[in-house]
Structures are given as C-alpha cells and as structure tokens.
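As structure tokens, the structure follows; a few thoughts come after it.
Apart from one protein chain that is not included, each protein chain of the complex appears where it belongs.
Naming follows writing order (A, B and C), and every chain is counted from residue 1.
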Amino acid sequence: MKYMQGKYPIIASTTLAREIYDFTVCCPKIARAAEPGQFVTIAADGFPLRRPVSLCGIDKENGTIRLVFEVRGKGTKEISRLREGDMIDIIAPLGRGFRLKDYKTAILVGGGIGTPPMVPLAKIYGENCVAISGFRSAANVILQEDFKASGAKTVLCTDDGTMGRKGFVTAALREEIEIKKPDVIFACGPSPMIKGVVDIANEYGIPSQISLEERMGCGIGACLVCACRTVRNGEEFYAHVCQDGPVFESKDVIF
Amino acid sequence: MKYMQGKYPIIASTTLAREIYDFTVCCPKIARAAEPGQFVTIAADGFPLRRPVSLCGIDKENGTIRLVFEVRGKGTKEISRLREGDMIDIIAPLGRGFRLKDYKTAILVGGGIGTPPMVPLAKIYGENCVAISGFRSAANVILQEDFKASGAKTVLCTDDGTMGRKGFVTAALREEIEIKKPDVIFACGPSPMIKGVVDIANEYGIPSQISLEERMGCGIGACLVCACRTVRNGEEFYAHVCQDGPVFESKDVIF
Amino acid sequence: MADMRVNIAGVEFKNPVITASGTFGYGREYEHFFPLSKLGGISTKGTTAEKRNGNLAPRIAETPSGILNSVGLQNPGIDKFIKVELPNLKSKDTVIIANIAGFSIEEYAKICEKLDGTNVDMIEINISCPNVKHGGAAFGTSCQSAAEVTKAVRASTKKPIIIKLSPNVTDITEIARAVEAEGADAVSLINTLLGMRIDINSRRPILKNNVGGLSGAAVFPVALRMVWQTANAVKIPVIGMGGISTWEDGIEMMLAGASAIQVGAALFKNPFAAVEIIDGMNDYLDRKGIKSVNEIVKKVQPW
Partner (left out) sequence: MADMRVNIAGVEFKNPVITASGTFGYGREYEHFFPLSKLGGISTKGTTAEKRNGNLAPRIAETPSGILNSVGLQNPGIDKFIKVELPNLKSKDTVIIANIAGFSIEEYAKICEKLDGTNVDMIEINISCPNVKHGGAAFGTSCQSAAEVTKAVRASTKKPIIIKLSPNVTDITEIARAVEAEGADAVSLINTLLGMRIDINSRRPILKNNVGGLSGAAVFPVALRMVWQTANAVKIPVIGMGGISTWEDGIEMMLAGASAIQVGAALFKNPFAAVEIIDGMNDYLDRKGIKSVNEIVKKVQPW
C-alpha cells in the first residue's frame, strides 16, 4: 500500500486554541505506513477540493494518526464540525516526509500552524533535538506539552512576548546553533520564516529540510497543480509538493 | 405580515412511512397567518433552491405548523436529516390556499404525497366532509388517523388493495358523490388523479379546487418560473403556482 | 460607515448593489422582506413591447451551485409597466432601471422612446436573453447586431443606457467595445450561460424549452473573468453580475472592475442576500479603513 482513501472514525477530538482542532483518527493501515512529514487530504462536505493537513502524530501501535488544523476558510470550518465518533474521509499517507538519513541531532523549527509536523520528529529525536516554536501570541501557542513530553529541549517564542521569549524563531535558532551545531534542521511554517531559517542553516553550513505548502488538486501527483520550483540535475524543474514534497531539501528549492 | 423567512425549531419529528417525514415546527407568527392550502419553502443545505412543502397542519394556539414530506431527491434527503431540536430555514406562509367561501360540505381527495394539504381542511369541515385518500400500497398509507380524528368520513384506497379498498380514488369519489353531493371538491395529488377528479366534478357540476405543483425559484411570485396555464378574463394567461396558487379553481386551469 | 455611493453614467446609487432583472419582478414581492429603499437599485423584469406569456413550465432546474431558467420574458408589456409598475417603483427611493428586450431593432427603439418620456432612471438593454427563439441572444452574439441595437436605442432616448451582454460569445470585450463605440453609457454582464439538464428516467429535458440560462454561484468565476476583461477593454462603467451570493463575491467583483453589481439567483435561497451583501461590503470597507467603495473598483493587481 502506498496510500488509500477511506472513511475512518474520529476517536478523540479537542481544541488546542481558538479555532485549532486536534483529531485522533483510527486507521491502522495508514498509521502503519505513515512517516513523519507526510500528510493527509480531508474531504469537506460540499467542497470540491480536499484539504491537506500534516500528520501531527503517528501511533503505529494503537493504529491512530493525529491531525491538528486551524480553521482558515470555509472548508476547514466544515471539517471542524466533525465530532468524536464521526467518520472522516481521508486519503493518506501522502507525499515524501522528512529524510532522517543518519542525522543524529536536529533542530526543529515550527511556526504557527507549521508546528504540528514537528511533533513526530521530536518523538523520534527526543533529547537529541531542540524544538523551537514560534507563535503570534500566547493565545495561539499549541503543542508545547507534546514537545516537552518527547524529551526535546523546548524553546517557545511569541512575536509579542506574551509567552516564552519575545521575538522570532530565527533569533532562537541562531542561539541554539551557537550552543550546539545540529546535524540537520527541519522546518515548517510561513514562507518568510522558512526563508529565514534556510538562510541561517546555509550560513552555518547545516543541511536543512523544509515542509512546503501549495494549493492542491489530486494530492497524489497526477494533476500537477501543486508546482514548486526546484533544481534537479542542474536544471530548473517544477516539482510537485504533494508527491516530491511536502518536505524538500532546501538546497533543491528555488525561493 | 404576508410571509417571512426565518430559522425555526423543529419541536417534533417522526416518520410516517418509509422515507416520509413529519416535522412540527414552532413559528407562532407564521402559524397565525397561515391558511389551509398554503405552503412553505425549505432551504436544504448545499442546494441553491428551496423545496416547497404544503402545510399539513396549522395550530394557531400552540403556534406550530406541521410539514409532511417524502424524500424524492437530494434536497429532500438533506432536509430529512434534520432532527428534533434542529432549526429549519423556511419561508412561509406562501401562496393562496383553498377558498372555502360558503361551501358547507366538501369531499377531499388526496393522492399519495398530495394528502397532507387535505388534513387542515378535514379539521375545518369535520363531519361535513369525506376524506378520500389513495396510495400505491399499504406501506405508503399516511395520515388516516388524522382524518378520522377530525370527524371526517374517511375512505382509504390502495392501488393494489393491500389496505382499504382496492382501486383509484376516482371510483370512491363517484360513489361518495352518489351518496351525497358535496358543495365543493378539494383535491391534491399526481396530475392524472387531479385530471380524473376534475372530470368527475365537472360531470356532476360540482365546483372543484386543486392544489398544483410546479418547480419553483423564488416561491413568492417574483421570478415567474412556476407558470401554470390558466384562463383569466377569457384569455390565456400563465399564472404562477407560488402566488396565484398552489390552489386553483379547476375551471380556470388549462390542462 | 463607509461611503457606499456610486455613480454610473450620472445616476447616483446609494450603494452599488442592484437586484438583477428577472429575479426581482417589479419589486412588489421582496418588499415583504425589507424596504426597497435599502437597495442601490432595482433592475426590473425584462419588458417587451407587447405582453408575453413566456415559455411553458417547467422553467427552472437545479444544477450544482446553480440554476437553469427558461422563463422566456413573461411580462405585461411596456405600456402596463409604465402605467402601473413604474409609478409604484419610483416611490421606493431607489434607482429604477427598466430592463427591456425586443425581437427587432425597431422594437428596442420603440420601447426606449416610450420610456424616454417617463421618470425611469436608466434603461438596461437585454441583448442576451437565451430563452426566446428569435432575437434576444442573437443580438448579443455579434458585434454588428449589438452595435445596431445600441445605435437605435441611443437615438431614441436621452436616458442613460446600459447594454447587457451575453457570456455565450468567444470574446465579450469585442462586443463591449462595439456597443461603447455606439454610445452605450455602461455595460452590464453577465447574462446567463446556455445550459441543459435531462431527466434520466423520462429521458426528457427538465426544461420544457429544452435549454435554459445558467446562473447562480456556479457561474461566478466565469462572470468575474469576463468583468475583468471587459473593464480593461472599455472606458464606460461595467456593472458586474453572475453568481454573486456573498459580500465577499461582491468585493471580488468590484476589485475585478465592476462599478456596481447585481444580485439575482442568490435571492431564491436567501431573500435577504442583496441587503446582507450591502452590509457585509460596508463592514469590509470599515475594517480595512477604506473610505469609499469607489476606491476598490478595478483594484485587483494582476500578477
């Protein structure tokens, strides 16, 4: 099995912050096949396109996955109406996740609703990683307990200083690198943040992988709508976020 | 107030037969203004057009109306998902109902899902009317208890004879007229039935009123889509079912 | 409270939201829901020289996010409109646009002459009705005939003239330019896209007219594109319509280049659609600190 489509039960549902929902879905086959950095697409009743959402948790033992998403528009609003016990229609697991290779230590950088895909990485790296997260304000902070529980050094930044340290994740990243240079940096978040993280990684000569977003049609590589400018064999090539990504080696991406 | 739009609570919901739903909706202002033969239009989530449904009950004291409808296509399917306690979005009361004038005795003829609008008439005429209903088969029979409770002489026909007498309502109508000629005949049902009833009424020289169906847009007379060929002042005129009807004097209708 | 006033061809509207022809009758029915004075304007049911019964029913079919209609211009004729409907409408404190249609160029001109003597605010010339056999859409699908109709109506009235364009053409900007050249004061678009539905059990088209005009949310992206193209092709104001159902749609349409908008099919589901769109657009402008709705017209920045 590469990916499959089905309706699966939501066995737990909570809200993490205003308009941020946290679903645990029971789908053992998918959980078994899934890897950190991969995503699912969720069907929203009445909307022609599925909504992509990253895996925030993969529990192979219990056969569940965890989806944390924010209501942004009408489709996510519709999905947020689902309740514990309801069935959720997903295609999963999709895309290429993070490539852990033989990286021993990592810094994870998550910004806003880009934090969820960092959680499975923290679970793997545990004490061997630093999880830096950035949010606009205290009210938007999510997933910090999860990072702590994984044993990761957990650094929280808010733009307005209402929780954790004040400032952007890039400042914290620089500090953490100075303390201990990691083998790799993994990042997900808004484009300006990603750009900032990649610049710093390059400066220090640290390989970095980034999870990108693009509007999607099929979600599986067939429709070619989710193009991302990359370099392949020295030539410009429009890769596809849903199939070649969402995680890319930043050196391959043309910003 | 002529008609109004709003979301009102469904305070009771049952099923009368397979795929036939019975909603009681609390909307005192509408109930107060409503008359037998009028209808409501119901918004169905995800569908651009409202669904017209006749008033099967008007309880001015309790401020409720009753809607009995069959699932025919996707819109009525969606509406049937509503539960007790949910809000239903309706525009009501709409159209011109039955004109009771000074008719003292009546025969009501309802066919299939055309039976509901006969119930409020039975309540008014009580013992002074005969309620004839026709259904395909026993499994489709609805509302007979309501007719009986109103005191009306209640005659049930099924096409296959599985309940009541076997045969069409037209045969029963002829018999009842022979027993006692009524002042008026009110009818609602499929077109062939209506046609049959009107022919018999004309034969016996009894005035008749019929409730017609047509596909609707606005439901209030503004868009002119629900045309019905009638004669007005000796000339052919396309009247509108939602505004000039749904109840027409059969003498005015061109079949 | 942002300034919602717009001015089209010298006529001031208190806000840019007009109810679309054919969906709002002559205004009498929706008045039970809200005072008509809330509206920027009303485009009345398409009216012809003589009274017409229109096509046989069914005249409407539902489609995904849209509707098909084939009314076929049922109306009481221009004389009755002028005598009975117009005086009533003119008392409602909103701009009244008489939408008219003809079966010959002479008919268009004759109706406009009759309206010239009235106090109607503007005339919208429907050269794009897909639901009548002769005339109607035929005039709107070639530059030449569109120009001819425009020339004739221009000569027969001093009232501001809006030409209502058909989307069932290869290049709507050509037609827009042709009618602009003949003196149209504004163009409005889009009328309905020709469509069809079939009942798979009876094997009959659902509409008695076989085909009908598609409108409603489904057509919005096509309408938006055509309004954008047209606003970039002509200098006269463009009135945008086609599928506008929410205030967001209204903002999009004005950003694309519409100086005012019309709302039609959305009223069937939500009779308050037009007034909710006015309120929603106003709130948007306030939130963004924009003083006048005119400031957003054609402000889309193409890539």
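In this section, a contact is a pair of C-beta atoms (placed from the backbone, for glycine too) under 8 Å apart; a residue touches a chain by one contact, two chains touch by 3 or more.
If you're wondering where the values come from, they're calculated on a predicted model, not measured in any experiment.
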item: Missing chain: touched chains present in the view; value: A, C
item: Options C:73, C:122, C:218 or C:275, residue touching the unrepresented chain; value: C:218
item: Chain not shown: contacting residue from A:65, A:91, A:130 or A:247; value: A:91
item: Hidden partner chain, touching residue among A:55, A:218 or A:247; value: A:218
item: For subunit C, the residues touching the chain missing from this view; value: 56, 61, 63-66, 68, 141-142, 168-171, 193-198, 200, 203-205, 208-211, 214, 217-222, 224-225, 228, 243, 245, 248, 251-252, 255-256, 284, 299-303
item: Chain not shown, touching residues in subunit A; value: 1-5, 43, 47-50, 75, 91, 214-229, 236-238, 243
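Convention: only the chains that are shown with their structure count from here on.
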item: Length of the line joining the C-alpha centres of subunit A and subunit C, rounded to whole Å; value: 47
item: Centre-of-Cα separation between subunit C and subunit B, whole angstrom; value: 36
item: Overlap residues in subunit B, where contacts from two or more other chains coincide; value: none
